[in-house]
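Here the complex is missing one protein chain, while the rest keep their positions.
Chain naming follows the written order as A, B and C, and within any one chain the residues start at number 1.
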Amino acid sequence: MTNANQSHEDRSIRTVVPSCQFASDNTAGICPEAWDAMEAANQDGPTSPYGDDAWTSKAITMIREMFEVDCEVFFTFNGTAANSLALASLCQSYHSVIAHKIAHVETDECGGPEFFSNGTKLLLVDGDKGCVDCEEVQRIVRRRTDVHFPKPKVLSITQSTEMGTVYDDAALDRVQETVQRLGLMLHMDGARFCNAIAALNMPPKEMTWKRGVDVLCLGGTKLGMAVSDCVVFFDRELATEFKYRCKQAGQLASKMRFLSAPWVGVLQSGGWLQHAQHANAMAKRLAEGLGKLPGVSIVSPPEANAVFVDFGVGLADELRRRGWQFYDFISIGNSRLMCSWATTENEVDAFIGDVAQLTKSRA
Amino acid sequence: MTNANQSHEDRSIRTVVPSCQFASDNTAGICPEAWDAMEAANQDGPTSPYGDDAWTSKAITMIREMFEVDCEVFFTFNGTAANSLALASLCQSYHSVIAHKIAHVETDECGGPEFFSNGTKLLLVDGDKGCVDCEEVQRIVRRRTDVHFPKPKVLSITQSTEMGTVYDDAALDRVQETVQRLGLMLHMDGARFCNAIAALNMPPKEMTWKRGVDVLCLGGTKLGMAVSDCVVFFDRELATEFKYRCKQAGQLASKMRFLSAPWVGVLQSGGWLQHAQHANAMAKRLAEGLGKLPGVSIVSPPEANAVFVDFGVGLADELRRRGWQFYDFISIGNSRLMCSWATTENEVDAFIGDVAQLTKSRA
Amino acid sequence: MTNANQSHEDRSIRTVVPSCQFASDNTAGICPEAWDAMEAANQDGPTSPYGDDAWTSKAITMIREMFEVDCEVFFTFNGTAANSLALASLCQSYHSVIAHKIAHVETDECGGPEFFSNGTKLLLVDGDKGCVDCEEVQRIVRRRTDVHFPKPKVLSITQSTEMGTVYDDAALDRVQETVQRLGLMLHMDGARFCNAIAALNMPPKEMTWKRGVDVLCLGGTKLGMAVSDCVVFFDRELATEFKYRCKQAGQLASKMRFLSAPWVGVLQSGGWLQHAQHANAMAKRLAEGLGKLPGVSIVSPPEANAVFVDFGVGLADELRRRGWQFYDFISIGNSRLMCSWATTENEVDAFIGDVAQLTKSRA
Partner (left out) sequence: MTNANQSHEDRSIRTVVPSCQFASDNTAGICPEAWDAMEAANQDGPTSPYGDDAWTSKAITMIREMFEVDCEVFFTFNGTAANSLALASLCQSYHSVIAHKIAHVETDECGGPEFFSNGTKLLLVDGDKGCVDCEEVQRIVRRRTDVHFPKPKVLSITQSTEMGTVYDDAALDRVQETVQRLGLMLHMDGARFCNAIAALNMPPKEMTWKRGVDVLCLGGTKLGMAVSDCVVFFDRELATEFKYRCKQAGQLASKMRFLSAPWVGVLQSGGWLQHAQHANAMAKRLAEGLGKLPGVSIVSPPEANAVFVDFGVGLADELRRRGWQFYDFISIGNSRLMCSWATTENEVDAFIGDVAQLTKSRA
């Protein structure tokens, strides 16, 4: 992809760096372990559809082993559907879900939770570093007890959060204590759950059912798959009839093996953890490199695979003119840089190099 | 499942024949052209998500070329979602959709159309060989004009039909004339559209927008893809805001290229037509072979890739005991044998051979 | 509409007969007991809203006394809402409700049940005299057990039926036995429940919770009120949070006393039964009178307050030209004559007289 004629350093950098590298972890392709498993699944020839196949059985078994519990597992095509269906299974239309004001269910699913549940309302709370403030949760739950306002039913938290942070041991304790006190169900949006595991080096069970999580949406797409997220019910009663719900909502894959085999691939190989560790490490490298540069500040130390950076006036635009792509999240801290299994050290260093060059020239 | 009386020969046949071969065209894996395109797409590295990528652009362009018109194209994960979203975009909750009583939207989507449209009612008509009887359509549309019953808005037809037949030139004319007379929109469930094209050797435009089809759900999964169906709006006005609808309903893939690249693969290579022709040919071979056997009758000559067979009492069970899998559709004609791109002549012949052996032993 | 040739007699008849007398029992006004109670309620001055008032308490107590059980009672504005909300509280969107093909929930609520439940499908059965055929119920429930079709959850019956008949002791036994065997919930559409009680002279408890009815929609509007129907849960667990459901769905009256006071009025006075008996008697008188006329046949002996008549060719139109109004229900038996608390013997006799005159002139 490079050619011999390139002289200028920064041009050569940009040519090796895909423009949308840091936009999201969903810009990456399919990771090798997932790909290989799909390939193997494809060589099986005709296979029973709708999940009645060996790959799906195996994936479910492995996810149960991952969580060390006899949970119920369902595969959906993406995270919006996983979250929306999970919440709809916990709620009636006249209930409400409490979530952080920057939660993906609120800001990036186009009203999916409201649609799938036929009107369930999201009630928003704030909280440091993307984690819900449990006192605010209590206030909003206790604020109204009359029938003229939707009845609070579920607390939804995101692990790792939309800010690239994690609920640590103490935060998980507070959340668990809060939902128990208030009689709420607990939903965990784990689109980047593996990054949280990698960050905290915590057994998955300690982050979920031992902490009162009723249902986890376990993200596969951002981890390195094409189109697969899971809904994991730790309270098995809640899963009764969930397959009907998936089917009706257009989320029951006929060729299910292509959603489940990738899970076998990443779980069997340990790739799920290695990729998450790598993405987190790349975010840390980015933050360390950028944090040293004048006029650039890191919004908070990255704990998972996202870095939020305040580039100051103009710098983000200059970086984009050089071909870099990333999103701005004004409400959080100017620019988000997201790393994935596919992010390379070279790309990180090239980005830091470009920022360094630009900040120097502005000095 | 085997017994001592089995000759070597028929046991060996069964070992090469996957048990679920004839259950459905969704038991097959991913066809080579689709696979290769996915592989190429995966090698692109980071790519803009949600359809803002080169593969998706190209797939849309090629589908427009296929239909020789500037249609709007959206990719969904499966056919239930494609049909349900398409119908929801044509209907309000107090409308009704007229469909054949054996239509997939009625019998196999678990109320998906009703769910996505928040209550739209399906009104059922009968009709020979899985094709709607246009006189019955008129009767049901004109039967009620008061506000106490849902207002008819859409006629939904399936091409090729759930019975493995097709609406031919004359039938399409009748349908077009009917919807125009009655002021209905026309939806075509094309989960097996390519099989219909292969059967009738008709340019796609002649089967769709030139026949008054407003929106076509163009099936990729049954054609040989992992998880991709299209919604094609010939009336572009109807597509306004459809992307919002897909997003909210959990049907906007972030890694869209893995849904669109397979279309590039099958369209560029001509595989879409060859596979459909092959599946149809296998169905014909099955019907011809089985039709000659005593006590076995073909419900109607197969026009696409399904064969409906009346095996008489007991034979279907015996075949299943030998490991063959297929569904019974009492309402249509006992047993359905479905062929796909992956069905081989050997498998067809092995099946015919088993039936021949069993019918002979019963004589 | 009159002409010079009309004799004095038939003109005078029409002047005393309101034209829409027999169209429906919802063409009548408010019965005296309901009116008087509303008037008394209005004189209370300011009163706590949303059901927290003395009239509502009293009405609930009296309905509990009527059924001799500690049921939960909710007031809605009309029967469509009562039925739809009751069914929605029993069903998820992927469930189905089995009902008679002429049930009001199917034919005259414009998809209300599907709307309130976000997609629940109605599965239709036939049955003599408007009563569901329990064998057909079993067949339709057992026909499908896969997730691709909505899961049967509720049997809905109408008492008295849309045909003016009633489920008698034996029929209620069959229904109860059927729902128990099949694991269904039992919903009773009692828009004309009081007419059934009057017809069978049965204690209300024997027609409901002792027969396995989980929820009854108890009609007030057709009985003689302005805008009040009840939802009565005999299984009190099912009523948990139902008030939220009513509120969200626009069915929680702020000035609730005007919905509940009429119930106090008709229950305290015994008017509920007298009016129902009267309406039934008027239907019987109609049937007896008409049944004697040549060329007129009664579809089945009326058991409640409706009479279905086959007037033969042309007669119904002639009657309408004379100003009489009634509906045709082709699927049941040509013309429906509905009696209410307000129907008078004079009106019934006048109608019979007109039919007699017309049939004589045609002879």
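Here, a contact is a pair of C-beta atoms (placed from the backbone, for glycine too) under 8 Å apart; a residue touches a chain by one contact, two chains touch by 3 or more.
Here the structure is a predicted model, which means the values were calculated and not measured.
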| item | value |
| --- | --- |
| Given C:251, C:277 or C:305, the one touching the chain that is not displayed | C:251 |
| Candidate in contact with the missing chain, chosen from B:26, B:248 or B:359 | B:248 |
| Contact residue for the chain not shown (choose from C:227, C:281 or C:298) | C:227 |
| Residue of C:80, C:178 or C:208 in touch with the missing chain, whole complex considered | C:80 |
| Sites on chain C contacted by the missing partner chain, in the whole complex | 18-21, 23-24, 26-30, 35, 38, 41-49, 76-78, 80-81, 84-85, 109-112, 115-116, 118, 221, 226-227, 244, 247-255, 258-259, 325, 340, 342 |
| Interface residues of chain B (partner: the chain not displayed) | 50, 92-94, 118-119, 147-148, 150-151, 241, 243-248, 252 |
| For chain A, the residues touching the chain missing from this view | 93-94, 96, 107-111, 114-121, 147-150 |
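Convention: only the chains that are shown with their structure count from here on.
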| item | value |
| --- | --- |
| Interface residue overlap between copies chain A and chain B, same or different (over half shared) | same |
| Chain whose average C-alpha position is farthest from chain C's own | A |
| Between chain B and chain C, centroid-to-centroid distance (C-alpha), Å | 43 |
| Centroid distance [mean C-alpha coordinates] between chain B and chain A, Å | 34 |
| Interface hub residues of chain A, defined as touching at least two other chains | 118, 244, 247-248, 252 |
